[in-house]
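All remarks here apply to the structure that follows.
A single protein chain has been omitted; all remaining protein chains appear in their positions.
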Amino acid sequence: MFGYSIAEIGNIFVMQGFSGLSLFSVLLLMALGLAIIFGQMGVINMAHGEFMALGAYTTVLFSKFAVTYDLVSYYFVFAIIAAFVLAFAVGYLVEFVLIRHLYKRPLDTLLATWGLSLVMQQIFRSTFGAKEVSAELPPWLLGSFKPTADIDIPINGVFVMGLAVVVTFGVFLFMFRSSWGLRVRATVQNRVMAGAVGINTKMVDRVTFALGCGIAGVAGAAFTTIASTGPTTGSLYIVDSFMVVVFGGAASIMGTIASAFGIAQAQSILQFFMTSSMGKVATLMAIVAILMMKPEGLFASKLRK
Amino acid sequence: MKLLTNKLFGGKQGLINLAILAGIIFIVLPLGLDLFRLGLIGKYLTYAFVAVSLVMLWGYGGILSLGQGIFFGLGGYCMAMFLKLEASDPISTKIQTTPGIPDFMDWNQITSLPLMWQPFQSLTLTILAVVLVPTVFAYIIGFAMFKRRVGGVYFAIITQAIALILTILIVGQQGYTGGVNGITDLKTMLGWDIRSDSAKYILYYVNGLLLIGTILVGRYIISSKFGMLLLAMRDKEERVRFSGYDVSNFKIFIFCFAALISAIGGAMFTLQVGFMSPSFIGIVPSIEMVIFAAVGGRMSLIGAIYGALLVNLGRTMFSETYPELWLFLMGGLFIAVVMFFPNGLAGLYVKYAKKGKFNALMQKIFPSKASFEQGAEEVSTKTTGAKA
Amino acid sequence: MSNTDFVLAIEDLTVSFDGFKAVDALTLYVDKNELRVVIGPNGAGKTTVLDLICGKTKSTSGSIKFKNTELTKLSEHEIVRAGVGRKFQTPSIYENLSVYQNLEVSYPKGRGVWGSLFFKSTQEVKDSVHNIAKEIMLEEHLQMEAALLSHGQKQWLEIGMLLMQDPELLMLDEPVAGMSAKERDQTADLLNRICKNRSVVVIEHDMEFVKKIAHKVTVLHQGKILAEGTMDKVQKDEKVIEVYLGH
Partner (left out) sequence: MSKTSRRSFIKAAGALVGASLALGLTSGLNSAFAADTSTAAVNTTKLAVTDKTVKVGILHSATGTMAISETGSIQAEKLAIAQINAMGGILGRKIEVIQEDGASDWPTFAEKARKLLVSDHVATVFGCWTSASRKAALPVFEKENGLLFYPTFYEGLEQSKNVFYTGQEATQQILAGLDWVAKEKKAKTYYLIGSDYIWPRTSMKIARKHIEQHLGGTVVGEEYAALGDTQFGSVINKIKLKKPDVIYAAVVGGSNVAWFKQLNAAGINAKKQTLLTISVTEDEVLGIGGENLEGFYTAMKYFQSLKNPNNEKFVKEFKKMWGPKSVIGDVTQAAYLGPWLWKAGVERAGSFDVDKVQAALPGYEMKTAPEGYVKVEANHHLLSKLRVGKWRADGQADVVYESGFIEPDPFPKGYQ
């Protein structure tokens, strides 16, 4: 890092910090839905990535519409909402048709949802074609802020970050302030009891799963601003998402947030000093190593069994 | 002695079905198919090794590894490295800046054979490596995880991550590994042209024999106390632990054994297909191999072989006509198997076939285990009928 | 101090989960061939004590000596091999193995990987399986799939699996839960039979049953010992009546 002025290094430091943060928010958006489903229900949703792709394609469709009716500046917000609703609906359906039969067999859910992901990928390919598509982004999402001459803060990054905050906050409200959240937590704590006190645990499961998928949809919509949309896009995200969730200790949303932050910082710093691909390998290795030492994840609390 | 044969052949019935399998592999298919199709079968049978390993690991041990591709790949790479060195003798590589080393090294400015490659100049060491490298690697992973009681979903996901890491590494270190192209253009083994028709037949039969051998060993393990303990662990790990067993050791062993089998499959793959690439180590192939086992019946060694054969034949036939449909089918298969017949073909049989006296008795003596074995064997007979 | 004359010596044992002390400075001694019953209201820490002894839960502080070997350092299977057997609250057996296999698996030979691979079911094994089966009144059901047994029979089977290991200390968590009156009596006799040459610790709620078997009773409350002694003595104890028998 020598041969650069303090100012330059300062600027890079700022921007590097930011890219760490935006990676953090990306990972968080990816993992949040998964964390809810996995953490609260112990179900592995291998099709998580495809639900993100679903959200992304929804956004693309909206942008096509928006372009024809010249609404490019406004459509994005609606696209995100639609992405959520659609993914939620599909998730709801999937839980009803598929997942609810498999709660006793987590490993089988993993296989079944993998099958689901194959099917969804093919549906995307058949409907939208094999080639990648891109959403026409509203002008206000393009370019970058320039606090000083040499610092660029990507607007889409900021947007994703904002969205991540909103969604996370929303999830917290839902989980810890709403009656629904109460029921969810009750069901997780003790399914039988919850049922006994008149909570419709089946419905709780369904909504929880659908919610997780919905959030995946939102994530997918957001990612159209920073990455690609194709039939197999989902598979780019799935492993990262799982790493975040498992690393965070599936039980807690706090854990997920913390681990997303940790992984993001590690990766963005390593990728700055090593080559990008080696940086990624190093990060993954670190995660696996730590998981071997602390299997229950970073933030799982010691419980009385 | 009688006891031993029972253990190996799973009783009269088991012996019959093993014979049938052997019949299909060694007689029916070679007579019925042209060399090209037979080559495909040979390839599928290398996947069958992994499927069998997953039956023992997942079906019996309840340990789902989504990284069996790692071991298939390691085995395959070890073999490929040997063949590649033989293929890149100074004469045939004289156009290179440094003749005598594999072409991809030359392209990456590597001027001498890396240390890591040295052992693979000897076939003996290579075969040792095929056996040891994956097993030791499995031991390290297994030790780290099972001693810390990482299990179930966590184990599945971590193995997946390891598969991913390995892929990125191999692709990234192309100077030493051949990168994403893998190790290609393998020609001879100790001067013996592995691409010739005769070689293809010989390799096919060797492959078949190894597979049958694997089944026998597998059956021995399953029918031993070890096998009973595997089942016990899968259902009541705590209880086994509090019966004075060090559960982790058993898991490590079965994981290593599964790795070993997969590696043999990988090595045979390289020999028959003539190359090895990272695309076998990754997540997708690893999960597909689980479905082979699931389709055949996760509790049935022989079923796994039929599973591997059927799924791959299906893939080949469908993707020749309508590729789209195939992906739907594959996806559907995953879902259907899990939801409607979790014990695969074997389970289906047990469910629907009318049970003979013998079968009923087996039911009584060996509830879950044997009946599925039983079922698979029967199913195998049926599929035979279909194929022959 | 040394406790050579005790089979089990728990001293100053404490475990806390996130600050909550489930077991609090507990000290407890169990004699040779003694049948000790531990009672106490829910959440008193009864099961946790068993968990601590058999190594399922690691203690925060304190010591557990079994024939003067410190157990807190050992792992579960080592503790079992040292001679401590533990039965769980809900019967924990291998549902899809036969009764015979359940017992055979518990036979204390071939406990290593290789040992189990080359384990031969000798006459000796067969005999002990049959003896135990008779002991636990399941001899006719040897070939039956364990899942098909009645709840009570499952409880017995698990006890039988422990007896296969011939432990010197046997710990039973609510052995008669879900049993019919008849089965309870049979179990009582069973326990009285098997404590002849080993020490037994039982957790139980059913006072009638406790009366039948207990040599000595320990009352736990909030992780501490409230009272200890014979059944009558304990029953007369004010504090006990207060927190437990009272209501």
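Labels for the chains are A, B and C, by order of writing; each one numbers its residues from 1.
The working rule: a residue touches a chain if its C-beta (ideal position, glycine included) is under 8 Å from a C-beta of that chain, and two chains touch if they have at least 3 such contacts.
Given the structure is predicted, the values throughout are model-derived calculations rather than measurements.
Across the whole complex, the hidden chain's contacts among the shown chains comprise A, B. Across B:92, B:188 or B:279, the single residue that touches the chain missing here is B:279. Annotation: of B:107, B:192 or B:340, B:107 touches the absent chain (contact as defined above).
Interface with the hidden chain, as seen from subunit B, comprises residues 34-36, 39-40, 43, 95, 97, 103-104, 106-109, 168, 171-172, 174, 179-182, 184-187, 195, 273-275, 277, 279-280, 316, 319-320, 323-324, 326-327.
Looking at subunit A, the residues touching the absent chain are 4, 8, 11-12, 15-16, 18-20, 22-23, 26, 122, 125, 129-137, 142-144, 146, 152, 154-157, 223, 225-233, 235-237, 267-269, 271-272, 275-277, 279-281.
Rule of thumb we're sticking to: only the chains that are shown with their structure count from here on.
Relative to the C-alpha centre of subunit C, the farthest chain centre belongs to A.
Summed over C-beta pairs in contact, the chain pair with the top total is A-B. In terms of their C-alpha centroids, the spacing between subunit A and subunit B amounts to 34 Å. Centroids built from CA atoms put subunit C at 44 Å from subunit B. Among all residues of subunit B, none touch two or more other chains. Within subunit C, residues 56 each touch two or more of the remaining chains. Contact residues on subunit B toward subunit A in their complex (touch as defined above): 58, 64, 66, 144-145, 148-150, 152-154, 156-158, 160-162, 164-165, 168-169, 171-172, 283, 287, 290-291, 294, 324, 327-328, 330-335, 337-339, 342. Here subunit A touches subunit B in the complex through residues 38, 42, 44, 98, 101-102, 105-112, 114-119, 121-122, 125-126, 239, 242-243, 246, 277-278, 280-281, 284-285, 287-288, 291-293, 295, going by the rule given at the top. By the touch rule above, subunit C contacts subunit B in their complex via residues 54, 56, 75-77, 80-81, 85-86, 88, 92-98, 101, 104-106, 108, 110-113, 116-119, 143, 145, 147, 161, 165.
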